Each structure stands twice: as structure tokens, then as C-alpha cells.
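Removed from the display is one protein chain of the complex; every other protein chain stays in position.
Right, chain A next:
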């Protein structure tokens, strides 16, 4: 095994933007003034913002230095559970920046944007095929936005049937966005306790599912990296009681080509194109969260929708039951292009993607389970969840070990989530990692487990190699300084 990848490197300090520059500089090539100056109506005229004036070189150096303080997928293994930090192909960026796409105005007449409409129509078909669902809306701008859209569809469906349902069942392993999205639509989330196998118990659903309950929101595979093995029985109970099944598709990367979501009883599903379909996370966005539904719920999808007529595409508003618009225009089209580009590059190999993602996760699980406590010791899907139970004896926590991983040159896994596992360490390697990189990660984790026994203080003091050491988050929240 080669030496650890983590070194300190050459990290330069960089002041805040407004601590640089001098009045009168600019980094912008101002277009030629070829019309006369006309004063703005003085009642509305303002002094303009207090921005620093910088040269182009200053702007370039500022952001280049900032970028060097960041860890990204292109820097190294980023095993953040439930986030699917797979490689973001560069050809996707090329396609999204084609002038015809990047320069497209969203209100072009239909006949002037046929290429964009065709892309959207084709992407909808491909996502329907991948998931097994019947119809797709590309409008939601993120996963949580997709959840909101799904809950709005639930609400519209019951309003249309003249039913008043006020509750939604949500397993205790769910992402925080699930209950928040429900609440935004006036539904009251009811927590479902997972059983000892880490999945939803049909008997509990049976008990809670009544005529006031709109349905269930389930993540499958769930955030423990386990397939909800009772999903068909659960869906059957929910449907029998007039409810609907929502699936948070954040973990779709595990089951492409393996599971047909409609066939297992899902009525509404959102996808995270920035997870499963390789579009970059951008340091927090933009993402895209298309919503896939069954034929029964298609009338409620957001408008406008792309329709095809006689070889041409057009945007139609003519869906009277639609929930309306959830985005000013057509969603994050620039992100959709990248996902489309990825799907066309992978084609039927998407099944291989899921198989290898699951292989990589199981490989890590097997190679680490003797040193880290594994609360659910059985084959996992695309991610596995360990805890710090064995290290607690040495007063070393999940947080300490996550920070120590940075010194070894890796991004930490997701920690302290899902909430049902105390001290959770949730590892999702994704399929794009080589076996050699997985081995390096495994060695680093094993080295940290050894350090926890032999030199726990070293782990507690981590990280020491990044630009900064641990930051005082309590202070940041107590006295917020949110602008300079």
C-alpha cells in the first residue's frame, strides 16, 4: 500500500473580495456605447451598489485560490451516503454549453425551440423507461422540489375525488425533506417506526392507514441502504385504503434495471438527476428533481407540458386538472441536458451502473465490518451504514473519525444520518470508483480504527491537514455574521 494521499499541499491565504481591488478597475469589457446617454427618471435613480472594483487578474486569482480550498469528486473519493457522488462526465458540460441550448430564451415560440422540446420529450420517455412509470414532469428544480410537486399531486388527486385526507405516513429513516414537503402541503406527517430489520413493517402500516391518511412516503432503497422488502404488501394496504404511495427516488442508483417502480406499487416517484444521472452537485445545486407518475395521476402533472403533434413539438397548457406551475419556466433545463447526455452515453448499461454501485458498497461493507460496528449485517444495496459503537470505548466519535478521513485525503461519509442509527457512518462509494481507490479508502478507515485505540487524541484533534482545523459552529449560530 502506498503512502497516504493526504498532504498539506501549498495552500495560500486569500482575502475577501472587497478587501482587494481599487476604485476604477474593472474585469468587464464594457460594450461600445453607440447610443446617447439618457438620464433615468430622477425619482428612481439610485447610487448603485457598493461593490469593489477589481481587475480580471484579481478576480481570476481570487476564485482560483478559493477553488483550491475545496474538495470535489474530481479531487477524490467522495463516499457521501445518500448523495451519490459519482463522476460527472465532462462531455455533459460540453452539451449543456452549446449555444443553441445555453442561449435559448424560455419564451421562444414553439417553432423556434424544437430542438429543446425534442430533448425534453425524449428525456421524459427515457426516465419513464428507466423507472417503469408512465409519465414524467421535468419541472421540479431539485429533489425536495420534486417531493413538494408529488405532495401537491397527492393533494390535487384527493381534492378531485372530494376526499379530505390530512396525514402522510413517513418512516423514521426518511430524509428531513420528506416531512417538510408534506407539511408545506398541509399534510401532517406521521412517523413510522422501522422494524428490527431496518425496514417498514406492513403491520404498522395496516394499523395506521385509515381514511384520513393520504398515503405513505417511502425511500426505496432506504437510507440504511436496505431494500424495502415489504413494499408490495405495504403498497397493497395503502391502496386498499384509498391512499397513494410516494417513493423518494434519491437512491435510484441502486436499482436501475433491477426494479420497476410502478410494478411494485409506486404511484409517484421523484428522481435526483444530480445523483443517479451524473449531473454535478455544484457545491449545493443546481439539481433537478423530475417527478414520475402512473397514468392515473398524469392529469395532475405541472404545466406547460411538451406534446407531440404531427412530427412537431409544442408546449401545452391544456390540462385542466394540473396542479399548475412549480417553476417560472421549464425547470433546470441546463441540468436536464446533462442527465440526457449521460443516459444516452450509458443506454442499457445503466443496469451495470446499479450492479457495480451495489458491488462497491458491499465490498466496503465486507472489508470494514470487523473493525466498525454494522447495525444491519446483511447484503446492502448502494450504501452501507456503520456506527462508532466500537470506538466509543476510546472516546472517539463518528465526527472525529470523519474529520480524520480528511487528513488521509478522502471526503468523509454522511454522518449521524439516518437518525435511527446512533452515530451513523453512511458510506456510498458509487460505481465510478476503482477497486484500488476503494482499497485505499478501506486502508484509511482501518488505520483510523487502529488510531482510535492506540492514539485517540490524534483522531480527536483531526483534521490537521486541510487549510483550517475544526470550525466553531456554535459561535457562528450564536452571533450570526452573514455578510461582510
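We adopt the following convention: a residue touches a chain if its C-beta (ideal position, glycine included) is under 8 Å from a C-beta of that chain, and two chains touch if they have at least 3 such contacts; residues count from 1.
Here is the rule we use: contacts and distances are computed from a predicted model.
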> UniProt names the one chain left off this complex as which of "ATP-binding cassette domain-containing protein", "3-oxoacyl-ACP synthase", "Probable glycine dehydrogenase (decarboxylating) subunit 1" or "Peptide/nickel transport system permease protein"?
Replying inline: "Probable glycine dehydrogenase (decarboxylating) subunit 1"
> Looking at A:77, A:96 or A:218, which makes contact with the chain not pictured?
Replying inline: A:96
>> One chain isn't shown here. Among A:305, A:411 or A:440, which residue touches it?
In response: A:411
> Touching the left-out chain: which of A:135, A:291, A:326 or A:448?
Replying inline: A:326
